[in-house]
Structure formats: C-alpha cells, structure tokens
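The complex appears here without one of its protein chains, the remainder shown in place.
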Amino acid sequence: MQSTTVSLRRVPQGRLALWLLIAGELIIFGSAIVVYLLLRLRYPEWGAEAAKTHLSLGAFNTLVLLVSSYFAAKAHEASLKKLKGKVLRYLSLTVLCGLIFLGVKSYEYTEKISHGYTFTSPKLVEAGQGAAALFWSFYYFLTGLHALHVLVGLIAIGFIMYYVKNNKHFHRVELVALYWHMVDLIWIFLFPLLYIMQ
Amino acid sequence: MNIFPEAVSTYAHEMDKLFWLITLFAGLGFFITIGILIYSLIRFRYSPQRKPMTFRGNTFREFRWVALGMALLAFADFYVLYDEHDTWDKMMQSVPEEKDLHIAITGRQWNWIFTYPGPDGKLYTADDVIINEPNSTIHIPIHKNVVFDIRSVDVIHSVFLKEARFKYDAIPGRTITKWVQFHRPGKYELICAELCGVLHSKMRNFIMVESEEVFQQWLDELYAGTNE
Partner (left out) sequence: MATHTQSFWTKYIFSQDHKVIGAQYLIVGLIMAAVAGFFAYVFRYHLAYPDAEIPLWGTLDPRTYNMLVTTHGALMIFWVAMPILVAAIGNFLIPTMLGTDDMAFPFLNMLSFWVFFLSAVVVVTSLFVPGGGFDGGWTLYPPLSADAYLNTNPDFWKALFSGGSLVILALALEFASMLMGGINFMVTTINKRARGMSFSRMPILVWFMNFSVVTFMFSVGPVIAGALMLLLDRVAGTGFYDAYRGGDPILFQHLFWFFGHPEVYVLLFPTLGVMGEIIPTFARKPLFGYKFIIGASIVAIILSMVVWAHHQFVAGINPYMAVFFSVGTILISIPFAGIILSYVATIFGGNIRLELPMWWAVGFLATFLIGGLTGLYLGSNTFDIYAHDTSFVVAHFHYTLFPITFFGFFAAFYYWFPKYAGRMYNDFLGKLHFWGTFIFFQLFALPIFFLGLNGQPRRMADYTAFETLMQDWHIQFREIATISAILLILTQFIWLYNFIVSLWKGKRVSSDNPWQANTLEWQAPSPPPHGNFEVYPEVYRDPYTFGVVQVNGTKRDFIPQNEKLPS
C-alpha cells in the first residue's frame, strides 16, 4: 500500500517508525532483563545453574549472529545502489545464519530438556530447589522470546527478498537490517547474562 | 455520623490529625481555584463590547500567579511530608524493642490463622498454639506493644484493623513485622482488605482487646485447651 501523498518533511517515515519500534522492543526486553538481574542478585545459586548451560554452543551462536548482522549490513549497502543480485545474496546469507542460530538453539533446548531442565523443571522443584527451577524458567523465557524475534526477522527478510526480486521497495532492506541488528544486540546482552555469569 | 471509626491505637489519633491537615490544604486549594473559576465565568461573560485581555503567560510578570499557586502547593506537599514523618517512623520504621506479645497472623482463603507463642513465650517453637477457624476471636492485652508477623500461605491478603488504623498486606513468601498498641478495650473486626478470591467478603475474624489479667486468664485457658 502506498503511503500518503502529502509529506512535507524529509524524514524517512519508515526509518523513523522502525526506530520507535526498536525503542519499544528494547524496553520490553530491558525490563525482562532487569527483573532477571534483580532475582539473580537474590539467588546466588543461579550461578551453578548458569554453569550447566552450553557455553561453547552459546558462544558459537553469538558468532553466527554477529556474522549475520555483518551480512545484513552488506545487503543494506548493496540496496543503496539497487544491486539486486548482491542484495539477494547477502540477505540469503543472513537467513542462513538465522536458521543455523535457531538450529543450534533447538539442539540446546532438546539437550537441556533431556536432562530434566525444562521450562518448569519439576524435578528441581521436587528436590526443593525451586529457585534453581526459576532460573530455567527465565532461561527459556528470555531465549524463547528472543528466538521468536529471530523467527519474525527471518519472515520479514523473506518478504523483503520477494520485493527486491520484483525490483520493488529497495529502501526496506535498510529497515529489516535495522531490525536484525536489534535482534543481534539483544542476544549480546542475553548471552553473558545467561551463559557466562556463573 | 463520625467520619472516622473510633480511634483505639496509639497512632490512630496522629493519622486523623494528618487527615485534617491535608483537608485544610486541599480545601484551601479547592475553594481558591473554584472561586477564581466561578468569578471569571460571571465577571467575563461574553459581550460584543468587551475587549478580552491578551496575555499569554510568557513573561514572569504574567506567570507569577500560576507560579505562586504551584509554590503554595509545593509548600503544602512538603509540610504534609514533614508533619507525617514522625508517625511514619513510629509505624513503619521501628518495631519496639519491648515485644509484650508476639503473634503470627497468617492469611489463607478465607480466614486468618493466628499463632500464639506457647508457654515458653517464644514464637515458632513446637509448643505454639494455632487458632485456625473462620470467625474466631483472639485476645490481646491493652496498653501493650503487640507485634504481628504477617504472612500468607496462598494469595495476597491484607490485615485491616480500621479502628487501629492498621493495615498491611500479607504476602506469600514474606514476613512483614508490624506493631500496634491499643488503648481502648473492645471487640474489633479484623477485615481482609485485598481481594483474595470468592469469599473475600466473608473473611472475618475478631480481636478482643482487654486488660492484662483477663487476657492472661484467656491465654491460660488456651494453653489448657491444647494440653487436653
């Protein structure tokens, strides 16, 4: 749908709206992280639980996301020159990285679940370690919410690739790249908080 | 009709005095503002001949009346804070050293559970006496510092003794320790002030405030009852 015709200021509307969206998203994640940190201070035993996360896989995933952010930036760069082939190539690489991230994440999840560390961790609760179970609730809540954003980002990139393929809306590559950087940024906060802070 | 229920605790009167202080300020603010509003509406009714003023409040000279209003409000605000602080300190920030009676009061759906220290005089020991039934009456001595440990086993409740101006939430997982000293004997209703489920409005117990001797007698009977 075409945006309206009368626009007298030259602020790019899409970019402005996206920055506002990102501000909103960061506040949601920010408050979830603050809550996590406050409880982390209350329960030192969470350190022991954090040690059970798969540090190397988490680090690998961080690397994957950083690389994907680089590809997104390259796609944006190419979109300014309307280089269709280059944009599509870099966006595909971004999607690939996103899929690897989600694959590794689901492997981590299945592994943890097979060890009894589930969303509610009933085993820990029965053993009287309610607070430890709460760590895992937070682990799944924060990473799950983040993974959901990765998924939404992938779908959005898919749409943009379709547009670009039809030589339309090159400027929207920038928007999706911005969103992708945000997803990356959130992970950079989550990774040390959930994996490293033991 | 009295605005407040009878004041029966040591800090209840201070709370009521605070109310009248705020009422003084709020009333002044209300009547001055409404007065100016009504005066303007009558005095400046439309007339084709009138040339309305055109000030926009951009200079201090024009703005000073609004600034004065704000300053008065700020003064009233901080005076209230200053005035109330002793009462706040007494109620919230200090539990008296001398605990004449230490009772745990635990909310559950839908009655209050009272735990009295056993004959050893200490709470949370094996000989504690627990009263757990709807509409039960507990007894406490007059002119004594009674300390309550407020807890909950299920949802959030709130201990409300309106005659004593005493109200604190009972929150699962926490123990909130507050005190009260009654200075008038009588039987007072203990209300739950936080929505706690279907029978919230039927959650009622009583507190009987009586002289030391009568209280001791009741306590002895309580102990005897449990020893049966």
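Every chain is named by a letter (A and B) in the order it is written, and numbering of its residues begins at 1.
By definition in this document, contacts are C-beta pairs under 8 Å (C-beta built on N, C-alpha and C of every residue); 3 or more make two chains touch, one makes a residue touch a chain.
Just so we're clear, the structure is a prediction, and the values are computed from it rather than from any experiment.
Undergrad: As a test of the contact rule: which chains in view would the missing one touch?
TA: Contacts of the unshown chain, counting the full complex: A, B.
Undergrad: One chain isn't shown here. Among B:I156, B:M208 or B:L222, which residue touches it?
TA: Once the missing chain is taken into account, the touching residue is B:I156.
Undergrad: Across the whole complex, list the residues on chain A that are touched by the chain not included here.
TA: 1, 3-9, 11, 13, 16-17, 20-21, 23-24, 26-32, 35, 38-39, 43, 119-122, 125, 130-134, 137-138, 141, 145
Undergrad: Which parts of chain B are in contact with the chain that was left out?
TA: 1-5, 15, 18-19, 22, 25-26, 29-30, 33-34, 36-37, 40-41, 44-47, 50-58, 62-63, 65-66, 69-70, 73-74, 76-78, 80-81, 84-85, 87-88, 91-93, 154-156, 158, 160, 162-163, 165-169, 171-174, 176, 189, 191-202, 204
Everything below uses one rule, namely that only the chains that are shown with their structure count from here on.
Undergrad: What is the distance in Å between the mean C-alpha positions of chain A and chain B?
TA: One centre to the other, that is 47 Å.
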